[in-house]
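As you look at this complex, bear in mind that one protein chain is not there, while each of the others sits in place.
This part shows chain A:
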Amino acid sequence: MSNSEHLATVMVNAFIDAVERGVDLVPVVADSTSTAKISPFMKQFPDRLVNVGIAEQTLVGTAVGLSMGGKIAVTCNAAPFLISRANEQIKVDVCYNNSNVKLFGLNAGASYGPLASTHHSIDDIAVLRGFGNIEIYAPSCPIECRQIIDYALEHVGPVYIRLDGKALPELHDAAYQFKPGAINQLREGDDVALVAMGSTVHEIVTAAAQLADLGINAAVINVPSIRPCDTAQLLTMLKNSRHVITVEEHNVNGGVGSLVAEVLAEAGCGIPLLRLGIADGSYAIAADRKEMRAHHGIDAAGVTRSATALCKGA
């Protein structure tokens, strides 16, 4: 499957279509119009977008106020600045007030590669999982992304959507139907279950093919919906595997690896788990995406290496 598309472009197209069907949607940006690739929206609806300048706290506060005034407010800026700088506004104004605001974390993970750790967001899922009521999604491909956004714009309440910063190829065809909470299994296999969210799903798809060549049968599990999460469904997919490996461009603490660890531990099923990601106590290295992933062992080759070691008992 091909048709690569940048998820920010998917987002902007979803916004345009929403306004065209009568949704009173207001994008709020913090000098992040280029980050959000939102100029087509601005051309079509010149008086709709609100730009608060480089002021993330006010980005989020203003979006909450707009939602109180009846707007469907969507914030669009780089995930690291959204999550870290506006942390208390997200906690208090968005989550605690249960505001109808949709937060888009653009260029999440280490999308900004060589721009280094100020520009990396490897803690967003961990932070937001600590805030009670916000729904959390990490789409892995354009079709899934579009369906998540369309759902979020209809849903009343706070939503965070983590978007990768590179064009991503399709993993699904038009028949795919995203459902909040649902886990998406892309491949069956009982030697090892590979679990990922967002763009690293592509790494585990490739790794599973490499493993098949080595005689290892890997399941591929995509978790687009971190909250809500159908943990019973996830457990069903995991419990017949001999090993589980999670792969994320996120700290190993608090992301999809932690989610899977909780599910396995609470079920008491004793399946060995390896969490791949940015290791405890580390930042992502400042490097091109490919080198960064290779360094942290979260590219396909790294996953294949780890899975082989586990399965062959090395």
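Simple rule for what comes next: a residue touches a chain if its C-beta (ideal position, glycine included) is under 8 Å from a C-beta of that chain, and two chains touch if they have at least 3 such contacts; residues count from 1.
Throughout what follows, contacts and distances are computed from a predicted model.
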Protein name, per the UniProt record, of whichever chain is missing from view ("Spermidine/putrescine import ATP-binding protein PotA", "Transketolase", "Outer membrane protein beta-barrel domain-containing protein" or "ABC transporter permease"): "Transketolase"
Candidates A:Asn13, A:Thr58, A:Thr206 or A:Thr308 - the one touching the absent chain: A:Thr58
Residue touching the undisplayed chain, where the options are A:Met42, A:Val92, A:Leu186 or A:Leu235: A:Val92
Contact with the hidden chain (one of A:Ile16, A:Val50 or A:Ile271): A:Val50
Interface with the unshown chain - residue positions in chain A: 26, 50, 52-53, 55, 57-58, 60-71, 73, 88-89, 92-93, 96-98
